[in-house]
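Okay, here's the structure, questions in a sec.
Note that this complex is displayed minus one protein chain, with the remaining chains in position.
By written order: A and B. Residues from 1 in each chain.
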Amino acid sequence: MINLLLFPVLIPFLTAMILMFFPKKVHAQRTVVIIGLAGSVAAAVWLLATVMTDGIQAVTLGSWPAPFGITMVSDPLSAGLVLTSNLITLFIAWYSFRSIGEGRERHFYYPAMMFMLTGINGAFTTGDIFNMFVFFEVLLMASYVLIVLGGEKRQLRESIKYILVNVISSAFFVTTVAMLYSVTGTLNMADISAKVSEIGQSGILTVIAVMLILVFGLKGAIFPLYFWLPGSYAAPPVPVLALFGALLTKVGVYSITRTVTLLLPNDPGFTHELLMVLAVLTIIAGCIGALAYFDLKQIIIYNIIIAVGVILFGVAQMNSAGLEGAVFYLIHDMLIKAALFMLIGVIIAVTGTSNLREMGGLMKTHPGLAWTWLIAAFGLAGIPPLSGFFGKLLIVEGAFEADNLWGGVIILASSLVVLLSVIRIFIHAFWGEPQPIAGVSAKVYRSLFIPAALLTAVTVFYGVGTEWLRPVMTDAAEILHEPSIYIDAVLKE
Amino acid sequence: MEIIMSVIIGFLFAGAVYLMLSRSLLRVIIGTGLLSHGAHLLILTMGGFGGDAPPVLTDGVTDFVDPLPQALILTAIVISFGVTAFFLVMAYRAYQELETDNMKLLKGNDEYD
């Protein structure tokens, strides 16, 4: 099966097309979405197993020889991320049944979701820098539809800014690709990497590196380019927010990781130093935001920014411990952010508000929700044996190995702030005097809570099962650390 | 030729920045259009000009233009066409709903702080 690595990209795409034929039949839409996503998850599991046993999978579209056609590459990192994205989308689709509202379901909510998943999986899988731009546009177009779907005033207002920021960053992406093409004469990332190590890293390549960080930083929300994120992400309803928060910024982070390790490994002095400083500033800015708000959505949104900083700090260490930690933490963060957003969706549905000051005493009425929230919160902060612990441990280890003592200390301190910010939600929402709550029927509550709790269980498994997952992460980090493995796999013929 | 193109691209980028900094939403959208035109011309320039040779690759022909930049530009044009069209629809809907196209009045968050 030479085309196996394309299945997780093609199945959501096909599902989206089928869904477009009958937008008004809500029940049929739900059934098809779940079948399509289940198929996609199965294909991703198969792909990951194949990558682990047979090594990196690569196919060049249209039977062109390797550096000339568009190459799709699946290494443990991209296969793992593809599997995680599919799994999260499956849970969020299930969660949407009761929370998104029939109005949106009739207006291409599920097709847009599937197109976005197509773009995300494609961006994770592609080995061609221009093709990455195309997949970015696919996922962005779908995200424009998702963010504005429903057409509330606030959504319209925020989506204009969201679109504007992304259109500008796309134009910068094209500019960067043009400059890269003029310097190296190729668009295949493996080929670029090989050519760069031949010609050495000249000044123009450093400029290109900074532009790449700028482009992906705008999508991945690093300091100071995260300004658009809190406002835009808070506008759409919770399932869309969960999808965006879990997946979209991580595509930017993955792209920074891939390009910085693959294209620019030769002169870490400038680019990696820059990336590290930006990562630390991102963490600090995120911490301030996470403590400053009394709005449930905003607190978790600022936690996205902190996580982006932590992952990029691990990448900037450029040693195997730091990179492995970054990979571990990246997948952990996708899962835990989806779980947290789904849980705050449940809290908002139960209390009817997202303002912490107006809620309280949920422990008495919804104890299951409270304990699940506590587990997810501890997982986010990285308390062993939950999922965030091992990744952060490796990142800090990498920082100490690379003599970035202060950076490691800031990462550790940020864990405390993260814990404080989510425990504040616990204290305000679950302890205290019970407030009059809007309430939802037990049936709706169950169908919202069960997917959220199951996803939290997945994160617990991710933490407890670290030992079994370790080989995948080690392989992924090794390929990031040694680009020659990637290059040989792509240009093998 | 490269120098003329660079100047043109520079003008397009400058015009785009000027338009995007204005308050009217429509001018902002036109600005994004100019920005992507500048980026497309940049791809063409960076790919190298081949004079009037055709962009065709056949065995034995030595005088041809690199066809890749043109393919890239076509893709980028299609994408920017789609995005701009969507952006215009969005802007129109927002104008109907919010009754303003002034970016200054589109500020603000109704968050609990």
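Couple of notes before you dig in:
We adopt the following convention: a residue touches a chain if its C-beta (ideal position, glycine included) is under 8 Å from a C-beta of that chain, and two chains touch if they have at least 3 such contacts.
Please note the rule applied: contacts and distances are computed from a predicted model.
Candidate names were "Glucose-6-phosphate dehydrogenase assembly protein OpcA", "Multisubunit sodium/proton antiporter, MrpB subunit", "ABC transporter permease" or "(2Fe-2S)-binding protein", and the UniProt protein name of the unshown chain is "Multisubunit sodium/proton antiporter, MrpB subunit".
Screening B:S6, B:S22 or B:Q96 against the full complex identifies B:Q96 as the residue touching the chain left out.
When the whole complex is considered, the residue among A:F13, A:Y181, A:Y254 or A:Y293 that touches the unshown chain is A:F13. If you put the missing chain back, the residues of chain B touching it would be 74, 78, 82, 85-86, 88-89, 92, 96.
Residue positions on chain A in contact with the hidden chain: 1-3, 6, 10, 13-14, 17-18, 20-21, 23, 59-63, 72, 108, in rising order.
Simple rule for what comes next: only the chains that are shown with their structure count from here on.
Look at where the CA atoms of chain A average out and do the same for chain B: the two points lie 27 Å apart. In the complex of the two chains, the chain A residues touching chain B come out as 130, 133-134, 137, 140-141, 144, 148, 151, 153-154, 156-157, 159-161, 163-164, 167-168, 170-172, 174-175, 177-179, 181-182, 187, 231, 234, 292-295, 298, 354-357. On the side of chain B, the complex with chain A involves touching residues 20, 25, 28, 32, 35-36, 38-40, 42-43, 45-48, 68-69, 72, 75-76, 79-80, 82-83, 86-87, 90-91, 93-94, 97-98, 106, 109-113.
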